[in-house]
Structures are given as C-alpha cells and as structure tokens.
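Left out: one protein chain. Kept in place: all the others.
And now, chain A:
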Amino acid sequence: MADEVLFDFLHMEMVSHVYKEQRSSKGELDSKDRAVCVSILEGMGFRVGQGLIERMTRDSPSFKDELDMMKFICKDFWTQVFRKQIDNLRTNHQGTYVLQDNKFVLLTQLSSGKQYLEEAPKYLAYSCGLVRGALSNLGLESVVTAEVSLMPSCKFQVVIQKL
C-alpha cells in the first residue's frame, strides 16, 4: 500500500525542515535551539492529536477510567496512526505508564541496532506530542517523554498530572 509511506516521508521532511530553519538563523545549533526544535515538533503533534481523538471517539462510548483511556491509546489510536498496536503497557497504577513499541514505524527506516541512536529523539518528538494531545482532549493533562536504547524499539513514558 503506497499511501502508508506518505506520512513517513512527510514526517522525515518535517523534522529536517524544522532543524534547518533553526540552523539558518545561527550557524550552529546549541542545546537551547535543539530544545526549541523539539518543542515545535511536539506542539504540532499536540494539535494533531487533539483533532484525531475528536474524530476517533465519535462513535465509541465514554471511557470508564484512566486505564481504559490508556488502553484505547495503545490499541485503537496506535493502530489508526501507526498501523500496529503497542506491544507492552506497564503502569504503577499511580499515574505513570510506559508504552513500549518494539518496532516503531517512524524509526524502522533509520536503523535496526545502535547506529544513529543519537538522532532518534528528533523523530520521536512529534509522536510524544501526538500522545499528549490525545490525552489532553480526553481530559488528562500529562507529560510524555520517549527513550530509545535499541532501534527500532522505543518506550514512551506518560506521567499523568494530577491537579
């Protein structure tokens, strides 16, 4: 199916465009600029996540609790966006969830080992924003971070902010 790669390519170009924009204003990227790039990508993902959730939950009944919402994210949401489900969900039942994807779609083309490990976070920022936006529209404020130790598997850590 050719249409699956369209988003992959768009995402790659988005990441390189954001970094190029920052680099053009100064010569070199310091850590503050890198943080700006990551937050731009995360912000994009946030807005898209909100819209996607509005569309996806149109026909489904209300969610019983937080865990129910996280399961929805792991199954239906991940399938719609990344064409597969989350492989492993762990929680401490106190608002922290770890979503593990063993073959993350946006990382498979980069490498399958330790090569390019330091470039991986750029490609995860948008997806973190996606999850954060989805949860925010469902009513849960959260902080989402991602880490990669072995490509293409990655872990997203979601910490729900209790008010």
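FYI, contacts are C-beta pairs under 8 Å (C-beta built on N, C-alpha and C of every residue); 3 or more make two chains touch, one makes a residue touch a chain; residues count from 1.
To be clear about the criterion, contacts and distances are computed from a predicted model.
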Protein name, per the UniProt record, of whichever chain is missing from view ("60S ribosome subunit biogenesis protein NIP7 homolog", "Trafficking protein particle complex subunit 2-like protein", "Ribosomal protein L19" or "Calcineurin B homologous protein 3"): "Trafficking protein particle complex subunit 2-like protein"
Sole contact to the chain not displayed, among A:Val18, A:Ile53 or A:Leu99: A:Ile53
Residue, one of A:Cys37, A:Ile86, A:Leu107 or A:Leu138, that touches the chain absent here: A:Leu138
Sole residue of A:Ser24, A:Ser62 or A:Gln94 that reaches the chain not shown, by the stated touch rule: A:Ser62
On chain A, residues whose C-beta touches the chain left out of the figure: 47, 50-55, 57-58, 60-64, 137-139
